[in-house]
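Quick one: structure below, then a few questions.
What you see is the complex with one protein chain gone and the rest in place.
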Amino acid sequence: MAMTDKRSMIPDPPRRGFLEWLDDRYGVSKVREFMRHKSVPTHRGSVWYYFGGLSLFLFIVQILSGILLLLYYRVGAESSYESVRFITTKVPFGWLIRSIHSWGANLMVLAAIIHMFSVYFERAYRKPRELTWLTGMALLGLAMFFGFSGYLLPWNKLAFFATKVGTEIVGVIPGAGHFMLRLLRGSDDVTGATLSRFFGLHAAILPAVFTLILMIHLMFVQVQGMSEPLGHQEKRKPMPFFPNFLLRDLLLWLLALNLLALLAVFFPWELGDKADPFASAPAGIRPEWYFLAMFQMLKFIPAKVLAIDGELLGVAGIGLGLAFWALFPFWDRAASRGERRSWVTLLGIIIVIGFLVFTILGWVLA
Amino acid sequence: MLMKHDDAERNSQNVTRTESGNPVSRRAFLDRALWVGGAALVAAVVYPITRYLVPPDEAEPDPATVNIGKADDFQPNTGTIFKMGRKPGILIRTKEGEFHAFIALCTHLECTVQYRPDMGLIWCACHNGRYDLNGINVAGPPPRPLTPLKVNVAEGSVFVSREEA
Partner (left out) sequence: MKHYLSFSLILLLWLCVAVSAAPKKDVCAACHIGVDAKQKAIVEGYQTDIHYLKGLTCAACHGGDLSKTDEEAMDPEKGFTGAPTHQEIPHMCGKCHSDANFMRHYNPALNIDQEEKYYTSVHGQRLKQGDNKVATCISCHGVHGILPVDNTNSPVYKLNIPKTCARCHSDAKYMAGYGIPTNQFEEYSQSVHGVALLEKQAKGAPACNDCHGNHGAAPPGVNDVAAVCITCHAFNGELFSQSPHKEAFQAKGLSQCAACHDHHKVMHPTDAFLGVNEGGVCVKCHAPGDAGYVAGARMKMILDSLLSGQTRAKTALGKAEALNMDVSEGESAVEEIRENSIEARTAIHAFTPEHLNEVALKGFTAEAKAESLAAAAVFEYKFRRTGFGVASLVITGLAFLLWRKIKAIERKQRGAS
């Protein structure tokens, strides 16, 4: 019989709590030290720091409301519409969950876009944060894909035709275009197969990929801390993340929650009529607002430009533009040297205004 | 986390004495109010979610199958009207005890049909249309037979479901 160590027979003193128990096993105190020292720079542009967290909050709202909707939604050309109708009319507070999910999607994309532009104008993408920008762009793209796939799921008339138009564009890519269109639609046309595929994307594939990239994006931010604006001279005392910034974050999230509730109650999301593949397209089909600018730009390009198919040119142009934007940290090397170039600001303003103008045009001309 | 800061605050309390009013009770009130507010928020969020999770009475939208009731409750040579989704249905029990079910909308002008035990037929009161017990239109204006439904008797209960196309 081995001699028992008398020290181990002494029970832990009552003052040592659960955190200490964890610390003994997992070195939790290092994390707590890190959290204690985490801070946020204070300057004129500090308010923009909130938009990343806001996007995160809205994503969490989407996950929660999405999971709740999953409990009643039944995917299928003969059941999707009926189940959404059931949710909004028969399930207690179903109308609320559904409207929050639909409005939340839009607010999330809006928050992400504002977050992106604020990062742009503050040049926060500069070295060492190039990959944060890249993963952020991926997240925005995924969020828009979330929106596109989710839009079809109620299987109503507007969604059906909007999806038809939206997926049609993929087909203009030479060579792989038709293959990609079939891959996207699950068939040559928008059918129940598209519905299944979009549902799989929306409820399984995209959440997994998004979460993975989000974790990477957040990890980058934790490791590198918040970026400070260029030429930031006067050093005000940074704000501790815990509790100051976090409480302020929570405050904003509370207000966002209130806004979501207000939108859900006073501007409930419509369901409309069930999709009918044999009926003609109703007037006023348009994609969600974040696609409107692209949609409108494509509409403006003439059918043929110097023997090149107009749509193809448009898609190629937009593709190039997006690639340019995604790789922007590598064009603005001056920023990593601490220099604020005015062409970057100018370009940003033009793009923002252009985006706004084309979005409004797309809305009005639909 | 907040409690840790409370420690720090309590230490700083000893330093600042110039605050008007009783700083300890003001802070305690604010903290308590925050807890109450937080609890109210949690309640305001949890309440709709819990209500949502409990399935409503009509558990399915436009159910494909309806439980009409116990088979013994239906006498032979009777017909009973029931709801099938948003349409009326009719369940017939023949003299021999067999069950037949149809959508109870007359194929002429959609009046609700009824079972006539004296005629042993399904009859429409609007224009004297008649259908036999297989739903076939045999007399009067109806141009087509009644839409049939599938009947299953399981564990003593009668289940009516739509026919698969």
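Letters A and B name the chains as they come in the text, with residue numbers starting at 1 for each one.
Throughout what follows, contacts are C-beta pairs under 8 Å (C-beta built on N, C-alpha and C of every residue); 3 or more make two chains touch, one makes a residue touch a chain.
Worth saying up front: this structure is predicted, and the values here are computed from it rather than measured.
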Residue, one of A:V40, A:L158, A:A203 or A:L257, that touches the chain absent here: A:L257
Identified contact with the non-displayed chain, of A:A176, A:V265 or A:V305: A:V265
Hidden partner chain, residues of subunit A it touches: 88-89, 95-96, 237, 240, 243-244, 247-248, 250-251, 254-255, 257-258, 261-262, 265-266, 268
On subunit B, residues whose C-beta touches the chain left out of the figure: 5, 8-9, 12, 15-16, 27, 30-31, 33-34, 37-38, 40-41, 44, 86, 108, 111-112, 125-128, 140-141, 143
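As a convention for this text, only the chains that are shown with their structure count from here on.
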Subunit A and subunit B: spacing of chain centres that average the CA atoms, whole Å: 35
Subunit B-facing residues of subunit A, complex: 68, 71, 79, 82-83, 85-86, 90-94, 96-97, 242-243, 254
Residue ranges of subunit B in contact with subunit A within the complex: 1-2, 5, 41, 48-49, 51-56, 58, 60-62
